[in-house]
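Here the complex is missing one protein chain, while the rest keep their positions.
In this document, chain identifiers A and B correspond to the written order of the chains, with residue numbering beginning at 1 in each.
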Amino acid sequence: MIPELGHFALILAALVAAVLGTLPLIGAHTRRMAWVALARPAATAIALLITFSFACLTQAFVANDFSVAYVANHSNSLLPIQYRIAGVWGGHEGSLLLWILMLSWWAFLVAMLSRHLPDAMVARVLGTLGLVAFGFLLFILLTSNPFERMLPGAEEGRDLNPLLQDPGLIIHPPLLYMGYVGFSVAYAFAVAALLSGQLDAAWARWSRPWTTAAWIFLTLGIAMGSWWAYYELGWGGWWFWDPVENASFMPWLAGTALIHSLAVTEKRGSFKNWTVLLAISAFSLSLLGTFLVRSGVLTSVHAFATDPTRGVFILIFLVAVIGSSLALFAWRAPKVGLGGRFGLVSRESALLTNNVLLVVACATVLLGTLYPLLIDALGAGKISVGPPYFNAVFVPVMIPILFLIGVGPFARWKEASIPEIARALKWALAAGIIVAVALPLIYGQWSALTALGLFFAGWIVASGVLNFAERVRQTRAGRSIVATAFSQPRSFVGMHIAHIGVAVFVVGVTMVSSFQDEKDVKLAPGESVDVAGYHFTFHGVKAVEGPNYVAAQGVFDLSVDGKFVRKMNPEKRNYHSSAMPMTEAAIDAGLLRDVYVSLGEPIDRDKPEGEWAVRVYYKPFVDWIWGGCVLMALGGLLAMLDRRYRVRSRAAAIVPAGSQQA
Amino acid sequence: MTRPFLAVCALVLALFAGSTAAFASSSATEAALAADPVAEKRLLKLSEELRCLVCQNQNIADSNAELAQDLRREIRTMIGAGKSDKEIIDFMVVRYGDFVLYRPPVKGATLLLWGGPLVLLALGLFALVRYQRRRAERVAAEDKPLSAEDARRAEALLKEADPQ
Partner (left out) sequence: MNRYVWILVGFAGLVALLAIGLGLNPRDVPSPLVGKPVPAFTLAKLSEPEKTVSPKDMQGKVWLLNVWASWCVSCRQEHPILVEFSKKADVPLIGLNYKEVRGDGGFDMAKMPADEERKLAWQRANKWLAEHGDPYKLTVMDLDGRVGIDFGVYGVPETYVIDKAGVIRMKHTGPITPDVLGKKIMPLLAELNK
């Protein structure tokens, strides 16, 4: 009964979405305010219906309803409750339901938090989201229905893939999808602007917080995925340039270019076309990612069970959504005015260059990801493009961007002078050089690549601090330094925190790649191994039982310089539902390093009390990789909460006087 | 016709893929039992460049599929026999084709791949420069001085707004 209700709710939602995607849009165009007024309630209705539907599917999982095919394929009665709930999005159909759930929530939030925006504009934004939702719901209902029954119902479920039975499944997909789907709001704002012909600074100010929010979620979602791979898979890797990973990284790159471009459009009224195009591109890349992951066109560890029929549907959806918005853009763009003037050397110029570089980086990733497909389609054979390629080409493109991060904040709007910038930055240059020379030597080995990474990290941090200090100095007006610092606008502080986050990320990547160490040994109980000064003593293995697995748990003592630090307990698990053993590493995480132990196998399969193969890792600064991402997200959050976006205290909605017809 | 074939392929691959989930176990065992750590390091570096053909996009260093284990054993033997890195890579390419390389070889078909990023960068910077120039032209065009007629009208309007 309940799955059928859930299914019915989806059908209703599709109908409401069809209404939302037509009437308010027509109403905004023909000034029929009655139809315009439908937008907000329709968005709310869709959110309620889809939330209800999602709840129905969750109920089926929690109650172990194995007559629902999707539940039978991805769950098991022994599965702990949290994974029964997270398992809802563990497969293709359920993850699509999560996708549309997120879309409905974003639309709902836009409906609720946009009282200060003109109703016609809101109608267009929500209408666009309604069209996207309709297409997606159609896709789910026609090809990927999670509520399909299998009769007779299964006795027991096939269980969730043991790799997914981890807190990572609870956090990573929701965060990631909030980001992916969140860019649909930026897209909707862009389309609304194109439809109305009103492309101005006000539009940029309205869409900026929404875009930043989506970007924050995507940053955290990708970071979470990377961290999960690191601690789950057992050999300390954190990025594989897998097609699905690239599919999340490309929208991030476009999204980063977008938030910077929005800054210019908002402040100076320039780059309007560029910003709109980036908004369309960021969401298009999200959709492209959805296509790549589910169509079977590319091979990936992360790919869902693939089906070319679904691929065809998504492709048609892609063509409809992206094709129509690009056509709209091509029609409107030539008529958009010039916007603010700026000199060749100016902050606008720096940001424009930054955006071009980010787009080039994104295009590079796209090229590498799709190249095997291109070669195959042309009949020129089959090749693979993997980490060696991406690492080789991506880093050179990022270097100028890292350089610009230091320069940008010092460049004035409209007209800047190079001597002035250079004067301000010479200390940053010095700081960068010192870090680049000193740090590798402290860690024992100097190499050009290490030095390069550390130089840019130092450069970015130093220039950020200098810029902040200069601003405090300029705006002090007799107050204390601390008071002045705290009174700086949040967007300014957020910018610097996010940029420092990038520097922290670069330090993490550089240090871990240059100085990590590992040892593979066989240990009998009582024996020990050392890596980078960390001493591991093996005390054998004991059998433990989990809710749906049995495990051999290794007992290790970690000590440094003879002093005991802690116990570490890596496991070798055998889940009841599958024949394959799973490794759970034990990690001691620290600010400056991670130490990592994982169990291989007993040397003699029949004697688990004897020798075991053990792998220990030393990973310096590895947590800085994800720490940097968290800082970036924090910076974005601060920027989003800047006073000028909080309009509740202001007077009722006015169309800003300065907005001109595009 | 391709459907049953694909289904069977998937089944065969599932048989192999089943063992890939035992991450880090067997390769840790191999490495732990290895006699020569220097050779193992070389093996690791080479294995990271080679693709496991029966896996869903993994290199043979990370994979525990049968084929990956066999190929690692083969590479270890070749290292022991004094073969160079290039000879080992060529050995794999002769048998499995370019598909087995994660670093695509530089040849006619991959010129666009390897040259692409540089070309894109150049195009991007070229577009940037052209955009700046165009903009400057458009700005100059809009900044034409007012005709005498327009200047008088502007004066009159300004006087109206500000009688002083």
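Rule of thumb we're sticking to: a residue touches a chain if its C-beta (ideal position, glycine included) is under 8 Å from a C-beta of that chain, and two chains touch if they have at least 3 such contacts.
Being a predicted model, the structure only gives us computed values, none of them experimental.
Of the listed residues B:L43, B:L71 or B:I88, the one in contact with the hidden chain in the full complex is B:L71. Screening A:G323, A:G337, A:P396 or A:G533 for touch with the missing chain picks out A:G323. Of the candidate positions A:N73, A:N145 or A:S295, contact with the hidden chain is made by A:S295.
Per the touch definition above, the residue from A:I2, A:I85, A:M150 or A:A333 contacting the chain not shown is A:A333.
The hidden chain makes contact, of the residues A:L373, A:L404, A:V437 or A:V465, with A:L373. Contact between chain A and the unshown chain involves residues 277, 291, 295-299, 308, 311-312, 315, 318-319, 322-323, 326-327, 329-330, 333-334, 370, 372-374, 376-377, 381-382, 604-606. Taking the complete complex into account, residues 1-2, 4-6, 8-9, 11-13, 15-16, 19, 53-54, 66-67, 70-71, 74, 93-99 of chain B touch the chain not shown.
By definition in this document, only the chains that are shown with their structure count from here on.
With centres defined as mean CA coordinates, chain B is found 19 Å away from chain A. Here chain B touches chain A in the complex through residues 18-19, 21-29, 31-34, 40, 48-49, 51, 55-59, 61-62, 97-105, 109-110, 112-114, 116-117, 120-121, 124-125, 127-128, 131-132, 135, 138-139, 142, going by the rule given at the top. On the side of chain A, the complex with chain B involves touching residues 162-163, 233-235, 237, 240, 242-243, 299-301, 303, 338, 341, 344, 349, 352-353, 356-357, 359-360, 363-364, 367-368, 371, 375, 380-389, 392-393, 396-397, 520-522, 572, 578-583, 585, 598-601, 603, 613-615.
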